[in-house]
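All protein chains but one are shown at their positions in the complex.
In order of appearance the chains are A and B, and numbering begins at 1 in each one.
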Amino acid sequence: MTEFFAYAAMALPDLLQGTVVTLKLTAGALVIGLVIGLPLSLLRVYGRKLVQPVCTAYLTVFRGTPLLVQLFVVYYGLPEIGVSFSRMAAAFITLGCNSGAYQCEYFRGAIQAVSKGQMTAARGIGMSRFQGIRHIVLPQALRLVIPAWSNELIAMVKYTAIVFLIAVPDLMNKAKILSSQNFAPIQTYVLVALIYLVLVGFLSLVLHGIQRKLAVPGLDAGMEGR
Amino acid sequence: MKDKPMTRPVLRIENLCKSFGATPVVRDVSFDVHPSEVIVIIGSSGTGKSTLLQCLNLLHRPTSGRIFLEDQEITASGMNEDTVRRQMGMVFQEFNLFNHLTVLGNVTVGMTKVLGMPAEDAEKKAMNELERVGMADHRHKYPAQLSGGQKQRVGIARALGMSPKVMLFDEPTSALDPELTGEVLTVMQKLAAEGMTMIIVSHEMGFAREAADRVIFMENGRIEEQGPPDRMFTHPESERTRKFLSIITTGNTDPPIGKAT
Partner (left out) sequence: MTPFVTMLQFLLPGLGVTVSVTLIALGLGGCIGALMAVFRVYGNPVVKGLAVSYSVVVRAVPVVVIIFILFFVISAFIDLSPFMSGAIALGFASGAYQTEIFRGAILSIPQGQMTAARGIGMSKAKAIRCIILPQAFRVAIPSLINEVTLVLKDSSLVFVIGVPELMRRAQYASASTMEPLLAFGTAACFYIVLTLVLSRLLETVEKRFAVQF
């Protein structure tokens, strides 16, 4: 056991460096995913019939294939047709587009969970469809989406773990280097697992706090923890 | 009919028809609404009353026929529906209060976002309207913290905030527990007394009798009969009206209107 702690003390600085990259990737992917997912969900719910096949194709590809395939297609495949990205860019783009597809579905669910009467009432006081979406439906949908979005955040922390396969210097990449340098794969990956555990646990607590803070009084009674 | 000067109508409905697919719901309905007039539309469920009402502010597009709001044809093509709707207040059976906004926010949102009023002015006016419906003290609460009757009073204030030319009430008390209808009807009666032009779809016969200037009885999407409440309730001309009234007034235990606190 003391051996393990000594190794941990030695390996930790490097691993934490990788953890920072992991967190950056997570944050970047979530933002890109938001920028893609929210408009896409609006198209899904309010868009014309014409755009639906495009949305469906996007969702099918990104939700129907493993992230690993997407990463390899973007990083190794696309240069073949003249589109090349750096390792980091490829990681951000793949994770972001993937998250966009999932976030689209979460937003769509939340928008559809806002009762129809809300839009009717908004139109009733003379709001345009766009105003109704912006001032009445979206503010409510964004609150409803928080639990699903929190899950997406947690999931994304874990999903980033495959980008080491294109040599992005994240937590896993550092682990791989350390484990082969020291011939200590088990200790290294147990340490990595512990770091993810702490990360995910901490983020869950923070997100839970945010959820409680943003709850509408009287509504979402469950979330208020009454 | 109470004596009211026969001025230019606020709203004029000409040969209005509405079908959903092949099913006609409103058939060839025509009537005028004069300033300060209170019209109560009665009839059994599924006779097109609510659809008619929602056609008036274009929440449903009429299939044919014309509607004029103060001489302007709002059914004309190229007419902006949103501009039309902000001149008519609508109160819904299911309240449809905006769940994410406070009571005050529900009333101001239309003024600030639709009419472009400065927030301070909107708040001042909203407080006035909330005062009118007796909900000023609850301004910081959220809809989920209110009773049904309170929600509906906020719904009325929200509509009033837009300074509408006509108020449309779509079964405003149908979703309420019986003991909560009084407070809403009282507010509506007060509005009527203040001279608001109102069209109300309702099953509250007591209210129709006391507050209406004219009662319209609808059957099968058509206007079967209309007239002042006194005559309609005591000597209906149509056999169908008589039948409907006899069914609905038997065992009617509506509390007296206007005496609720």
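In this text, a contact is a pair of C-beta atoms (placed from the backbone, for glycine too) under 8 Å apart; a residue touches a chain by one contact, two chains touch by 3 or more.
Source: prediction; values computed, not measured.
**Q** For the chain that's been dropped from view, list the shown partners it touches.
**A** A
**Q** Tell me which of A:Ala8, A:Val45, A:Ala148 or A:Leu165 is the one touching the absent chain.
**A** Of the candidates A:Ala8, A:Val45, A:Ala148 or A:Leu165, A:Leu165 is in touch with the missing chain.
**Q** Who touches the missing chain here, A:Val145, A:Val192 or A:Val216?
**A** Considering all chains, including the one not shown, the answer is A:Val192.
**Q** Mind listing the subunit A residues that contact the chain we can't see here?
**A** Residues 60-61, 63-70, 72-73, 76-81, 158-159, 161-162, 165, 172, 185-186, 189-190, 192-193, 196-197, 200-201 of subunit A touch the chain that is not shown.
Here is the rule we go by: only the chains that are shown with their structure count from here on.
**Q** Just the number, please: Cα centre separation of subunit A and subunit B in whole Å.
**A** 47
**Q** Looking at the complex, which residues from subunit B come into contact with subunit A?
**A** My answer: residues 57, 59, 81-87, 89-90, 92, 94-100, 109-110, 113-114, 141-145, 158-159, 162.
**Q** Where on subunit A is subunit B touching in the complex?
**A** Contact set of subunit A toward subunit B: 115, 117-118, 120-128, 131, 135-136, 139-140, 143, 216-219.
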